[in-house]
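Shown here: the complex without one of its protein chains, the others still in place.
Chains here go by letter, A, B and C, matching the order in which they are written, and residues are numbered from 1 within each.
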């Protein structure tokens, strides 16, 4: 195990005291330390939002991109250099709202990418508008009468869309969360870890207490089989009195996207030495136009 | 019943001979005629693609928008004037590919909008690239080694995402399709009719024959209950030997989006007479800043 | 980056020559800044104090500076107060009420000579940094007083505000009134406690420091109600007045508060207001609503506007009226989310493929924001095209006190252009042509839904009916010609620049948008100093009002482009259209707003004399 301090960045964290993002940051560091992944072997991608600042607080390669676009940018990097561990950090607005099309598209690809979604069910950084995951009726600055959309269900959508690893963690239980992140990193293929993350400023409903009263661990639930896709999809709808955390679904043996790209068999394209084509190659190319 | 010729446009149809879109055009006209909806009472929205030309071939209000954006533009119109019947016509690339985020968002809203998706599992108008709904391994100009994404499942995604009416039709059976479209128009809420539409030029796999051998009607299937969401979701995965058509899922009693917008209770906002505020209203507004 | 001009690094001026030099005395023109962490009550305390000053009949200008975070960090709320209307903030601060040590380190240098730093004596601040600059230190036991007299640490803020009032000798009754009003719903005990604490603070301030502090603020006799309003609020009020019936948006600083204001007023003023999944959907919703006949708008900042570009062109081609507010912030990309810049002008002018009529307007003041928004809706419907209203962080959050008469909400003109009524449509004899080729280029518009006007709207090149016609050359020339004629005629509805200052001046400042106030005060100062200066300020930018503007630009002896960007984007436009090159540019791109001092300092450094 590496020292978790390995991942400390010199940057002062700017989250509000008590924010659920702290627990996620700690869990991420702990998971990497336990897996002995060095800072240069991993690359983080995030969008814009409170949670998307996480990579800035890590000593690791990172690309803070634009709101909602971390997944496709991470895809490009993974396809160029699949030697890197790739971890995407998105907010719920970022990853499921504006980035929704990339989310449903990555599910169909199964790249070996970990996606940690900081799901506080609100737009934090822009000061408290409702998010796609906000519960129906959520009152916020842009929904003074309560939201009239039904909440986006990331877990059910991921399972429905083809994800091969779908888990939910709680930032109030960073140890358990770290285990989920480790499992996600070890999973070969796309792995979603949706994290219940209290926003202590703008979400007065889905608080630490709210979750503490409700969450239970699937791995402690007799008879729950994460390999059963139908059951997992149904489980993903459980919300209210009881909220499951843990691995909801995991499929084995599905090839990753990179494995199916024939050009990558000999190694990452980013590492090829660049040189002009040989005369023979050039002739072959020209001949196509004779 | 109105004369179907009511809906004839002077424009010459430009689809290839044999294209599945003809069957859809006929079914749409037939459904409107049977429902006695006059051309001025309905408005079509489409994006860009072969199928998206359909509204141009109708005598009806229409807005041919840009690739992938018909759903949000239709939403704006429906919210401004909910007296109009609103029907969106999308291709599979248009509606499920580039328009994917609007698709999963409209599912959460349940506006009283009909969405007919011409699903030819290929990009027709741009000359035969693979589409989100193309089967895994589909060989096309941009996937010479076969596509490596798994196919997008529109029906399962719609059911998963909150749609209240989900059906599949076959353009080779326009009578049956017309019935589905009628049911979709009569449904109060968002209604998806995904149509198996052979592209005779670019899709040599999913042909008329392919479908004729496989489709069967759910309404003729003993014991199938479209009100059972779990069962519908599982049924939406049936593909291969047998392919179900008909209404897969229908939920009753879910309020429409427009019904939940309090400003619309007194009628469409587009029909309000515009006049400056009264002096009292103006004063009230100004006073907020004293 | 427009044009080849070289950029220079700059530093902000810190001299407060406005309060001093221009008015010649220390009464009723001063700048007060409250600063501390987000969550420490900087903004609410500042707003309360501003109310107290406003109720004394004084004029105010306030602006804020905050970080892109929700708690902690360092924020400020600044108010400039005067007995005459104010147009800009000043760089120099007369008194700083600091709630955190960082506030002193970072903002101490902004204090003018003889100014004062007021802070809780328990704060460990870097005194040397301040005293070196002949600034006075007023360390008051704010927390101790709060605890002893009010029983609550949290009342330290109130104590500070009391002390502030004492130091500047502003009558306590005005502070007391605000405390009573603001704490009313927390009960009498809270009101009473705060009043006592404030009074204690007031006494310390007046008794110990008032004599040493040169600047004073006295209430005026005449105390009419004035509106304290920022740019975003003025735009929202304008939209409501103009009969906006639909707004869709996606949150983005500094535009979000328009959406929020509209959402809060939706029910009362009969407006459908929706947050969408992204900015693409936001503009698409608005286009759908606008085409259906509802006055529709959206608001965003540069990043969101980037996502709207494709649909902007759709509105241009399909001839759909829609109003888009583009509240700029420093780019590129995410940039500096809570800072200010005027860096998106050329982007807005040319965004989207192909060529189509659009209108770009950039209000300079709150009054402008109101009137320009009303005009934007009228122009959008008259010319059936997208109208972009450009503001920036500074204008959206900055407030001024303004007489209510400047906002004639109930007396605006609502001109829907050639929108056919149901009655007109009933009488239609010929088939309805949505894109009829007319001399003005305007095709009379029907709302979808009328039996006589079933029609098609189309993003592809189309014929007069709206049906696809993307082959025929003659049709293309007809339709492109029709759109082009609209573009040529729009300009007749637009206005040339505002001129301020003496005719025939040796120096002419030229700017657009939010810099109006700073330029105007700079002009006053320069003229007072004997440098004959005037300004040309543009609200109506595109199509460029050449007929009105070119002679004025031509006549300028020394033309100085003043812009909040790095390359001089408006200067680029002016040269492209008129050929006239700005003789000099005063540019600012450090995320801070242009100020009178900054402009003058830059001119001095460049040795510009009229």
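By definition in this document, a residue touches a chain if its C-beta (ideal position, glycine included) is under 8 Å from a C-beta of that chain, and two chains touch if they have at least 3 such contacts.
Worth saying up front: this structure is predicted, and the values here are computed from it rather than measured.
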item: Visible chains that the absent chain touches, using the contact criterion stated earlier; value: A, B, C
item: Touching residue (missing chain; options B:43, B:66 or B:180); value: B:66
item: From A:65, A:110 or A:250, residue that would touch the chain that is not displayed; value: A:65
item: Sole residue of A:16, A:37 or A:84 that reaches the chain not shown, by the stated touch rule; value: A:84
item: Absent chain, residues of chain C that touch it; value: 1-4, 6-7, 9-10, 12, 67-68, 74, 301-303, 305-307, 309-310, 313-314, 316-318, 328, 330-339, 341, 343-344, 346-347, 349-357, 459-461, 470-471, 473, 476-477, 480-481, 484, 487-488, 543-544, 546, 565-567, 572-573, 575-577, 579, 581, 589-592
item: Residues from chain B at the interface with the omitted partner, ascending; value: 14-17, 48, 50, 64, 66-68, 97-98, 100, 123-127, 129-130, 132, 141-145, 201
item: Residue ranges of chain A at the interface with the undisplayed chain; value: 9-11, 38-41, 43, 45, 48, 53, 55-56, 59-66, 69, 72-81, 83-84, 101-102, 105, 261-264, 268-272, 274-279, 281-282, 285-286, 289-290
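Going forward, only the chains that are shown with their structure count from here on.
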item: Best-connected chain pair, where connection means C-beta pairs in contact; value: B-C
item: Approximate Å spacing (C-alpha centroids) for the pair chain B, chain C; value: 42
item: Centroid distance [mean C-alpha coordinates] between chain C and chain A, Å; value: 38
item: Shared interface positions of chain A, touching two or more other chains; value: 98, 100, 132, 145
item: Chain C residues counted as touching two or more neighbouring chains; value: 266-267, 277-278
